[in-house]
Each structure stands twice: as structure tokens, then as C-alpha cells.
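Step one of this worksheet: look at the structure below.
Up next is subunit A:
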Amino acid sequence: ASREIRIGYITALSGPRAEFGASDPWMLEQVRRLTENGLTIGGNTYSVEFLMRDNQSNINRSASVGQELIQREGVDLLLVQDLDASVATGEMSDIAGVPSISTIGPWQAWMYGRGSTPEQGFPYSFTFFWGADDAMGTFPRIWDQIDTNRVVGDFYFDNSAGQAFSDPNIGLPAIMEKAGYSRIDGGRFQLETQDFSAQVSRFKAAEAQIVTGFGFPPHWSTFWAQAGQMGFAPEAATFAGAFLFPSAIDALGDRGNGMSTEVWWTPKVPFHSSLTGQSAAELAQAYEDQSGAQWIQTLGYSHALFETGLAALTASGDPKNPDAVRDAIAALDIATMVGPVNFAGSPIRNVAVTEVAGGQWRKTTGGRHEYDLVITENALAPSIGVEDTTLPLSQLG
Partner candidate 1 sequence: MLEVSDLRKSFGRLTVVDGVSTTVAGGECLGVMGPNGAGKSTLFDLLAGATPVDGGTIRLDGRDVTGLPPEIRVQAGIARAFQIPKPFPTLSVREHLVLAASAGQGLRGAALAGQVDEALERTGLGDKAGRTGRELRLLDRKRLELAKALASGPRVLLLDEISGGLTEHEVHALVDLIRGLKSPGLAILWIEHIAHALKAASDRILMLHLGRKVIEDIPDTVTRDPRVRELYLGQAHHA
Partner candidate 2 sequence: MLEIRGLDAFYGDFQALFGVDLSLQPGQTLALIGANGAGKSSFLHAICGMTQARGSVRLGDTDLAALPAVGRAAAGVALSPEGRRMFLSLSVRENLLMGANVRRRGPWTLDRVTGLFPILGEFADRPAGLLSGGQQQMVAIGRALMANPALLLLDEVSLGLAPVVAQEVHAALAMLRDQSEMITIMVEQDVNRAIAAGDRFLCLLEGRAALTGPCAGADLDAIGRAYFGEDDT
Partner candidate 3 sequence: MIWFETLFSGLTLGGLYALFGLGLSLIFGVMKIANIAHGELVIAGAFLAFAVVDLLPVPLWLLLPLVTMGMFAVGYALQSALVNRVLGDDPLPPLLLTFGISIVAQNLLVEIFGADNRALDPGWLATARIGPVWFPVGLLPLGTLILTVVLFGVLHLGIGHTRWGRIVRATSDDPALVGLFGVKRRRVFAVVMGVSAALAALAGVLLAMRSSVTPFSGVERLLIAFEVIVIGGLGSIWASLLGGLALGLVHVISFRLDPASGLLYGHILLLVILLIRPEGLAGRKVTR
């Protein structure tokens, strides 16, 4: 048998989601250096070859690079850092019998979208990330910290994640109701939507003081500008997906101050890498120093994806045997850059649920960056320290 392990890595380096993959080339460089001398598994030393593929933010391209990696390159393990790509390649990995691990995408979207259930699971594909319910659960706890009339307007981008977030039974509507918030339904919207005046006027007419939902930065910036123009000024704006990256907040100018969001990872989380021993702050610092860019939330999860993959290969005893690798992933329970990733003890087959906190973007005074993400809520991630309470937007101005 060949003494080389081939690992495929799919991410978005170009296209509309390129920001999610922005740190990946750098990250891969780090991991390559770490595995330069190969891995010793079950007494054999294997050289490690990484094959990174850009899916161009395009789901078709994801499928074809997935095919290419599995069929043409014959990879032993497929790592996927993109929800759309993980859905597209998950089936291939199951059918072709090549183990895959993915991240960055609520696990419900990944599992239900592919027609499976927590009891059933999948033969070869795995994912680790937080769930839509957990992330959404942080939202009412953020709002509880400020004084409002508890009327919330919500609207969602219509994709698989958006469907999970807006699901009436497991999504935000149910969670808000349970937490005692009344809901003004702004519906789902499509990618090409350029106008949110309908939602703004509906929320304004109902005197909603909180806005929430899910979407991408451009959707929010359009909504937020129109809200300003139409004189709608809520006390809290907590929108999943749109405030992940500092650049999205920067793009809002002064009006980005006070946006609140779910937090997957920040340089402040108290976790360490199982590969390098680096702390989160050190990882972010290294990235910022070497790339000149600001840290992004995906930095932690990309790193954890490599950690999980390499740990599984090592634990398998025979990395060239797909079934051994698959069983090793299923038995995995390790501490990573994003906290514990535990497949072994998970009640949901093929899924390890990670922690999620809540935070608020605040304008810094003379710091390195224009905005800073301040942790304000940590019920599901107690190891992440709370820095401040959430402030109402009217106080931040």
C-alpha cells in the first residue's frame, strides 16, 4: 500500500462567499508545515498530501471538485469548510465510501436537508458545528439584557440555513415565543432582493423594538439603510449570518455600532489548538501579523477542521482504510480551537455540536480595528467569559 495520505479540502476562495475562505490558504500553509515530516500511524509513517480546491462559492463547482477529489484524486479524507459544499459532497462521500468531515453550517440544515434524522445519520459523512436552535437560543438572552417592549420583527434569507433558522418548530419563531417575545413576521426573501421597505414599514407600524433573522451582509445593509430612511430605529438588531466578519460591520460605517450576533469564535475564547498548542489569541495574532488582514470567525473553525481530520486519521490505525477512518471519526472526542468536538458522546449521529455565544459589535477608541466583537452572552458556552452586557442601540447612537 502507498505510504501517502491524501486529504481533500474544499472551501470558497473566490465568489460571493470568498470571505469565508479568506484565511484558508494561510491556514493550510501552517498545517502543511506541521505535517512536513509525515504522520506516524500504527507504526507506519505516511507522508501527507493536501489538495485544496476552490468551489468558487458555487454549488455546482462544489459538486464537481468533490467528484474530482473523490474520483480522480482518490483522497482518503475529505474536509469541507462550507455548508453548501458539504451538502453537495456529503452524498458523494457516502456513496463512494470516502469519509468526510465538514463544518460551518447549522447541523440541522446539513442533516434534514439531506433527508436524514439524528437517529439515522449517514454512513461516511460527518459534521461539527452549532445547531440552529442553539444559536437562535442566544438571541432572546441577548435581548433580555435590555429594556424593550418585547416586540420582534424577523425576516430570513431563503436558503437551507435560512429554512432551519425560520422553522416554526425548531427555529427562531418557536424560541422567541417560548421566551415571551411577540413576533412580527417579515417572511423569507430571495437572494436578489434589493428592497426591504416592506419589512421596514411592517415592523415600524407594529412598533417593533427588535429586529432579527438571518441573511448576508448586503441584505442587512440594504435593510438597515432603508430603516434609517423610513425612520425605523429599533433598540436591538441581532441578525444571524450578516455580522460574522468585521468587514461587514465596517461596510455599515458608523451605523454598524451595536449590531449583535451569534459568536462562534473570537480571539478571546479560552481554547487551545491540539496541533500547535496555540491559544485563540495567538492564532489570531499570527494570522493578522502574517497576512495583514483582520481575524475572521472562520479562522477557528478551519483550524479545528484540520485538527479533527488529523486526529481521526491518527486514531484510525490504518488511514488508508475508509471504514477504519470512519469509525475513528465516530469515536472522536477532542479539545480543539473551537472547544470540545465530541462525536462519540453526541446524541445526534454523525454530528458533534459545538458551543455558541452571543456578542455585540462596538466601535473601538483607537484600537487596532474599527470595531470589536464584545461577548455579552454565554449560557451555552460558559467557558467563554462575558465582557459586558448588551447595550440598547439608542445608547450607542
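Convention: a residue touches a chain if its C-beta (ideal position, glycine included) is under 8 Å from a C-beta of that chain, and two chains touch if they have at least 3 such contacts; residues count from 1.
The candidates came about this way: all candidates are chains of the complex that A comes from, given by their letters.
No experiment lies behind these values; they were computed from the predicted model shown.
Note on subunit A: across 1, 2 or 3, the candidate touching it in the complex is 3; the others do not touch it there.
Taken in their complex, subunit A has these residues touching candidate 3: 14-19, 57, 155, 158, 186-199, 201-202, 205, 216-218, 221-222, 225-226, 228-231, 247-248, 251-255.
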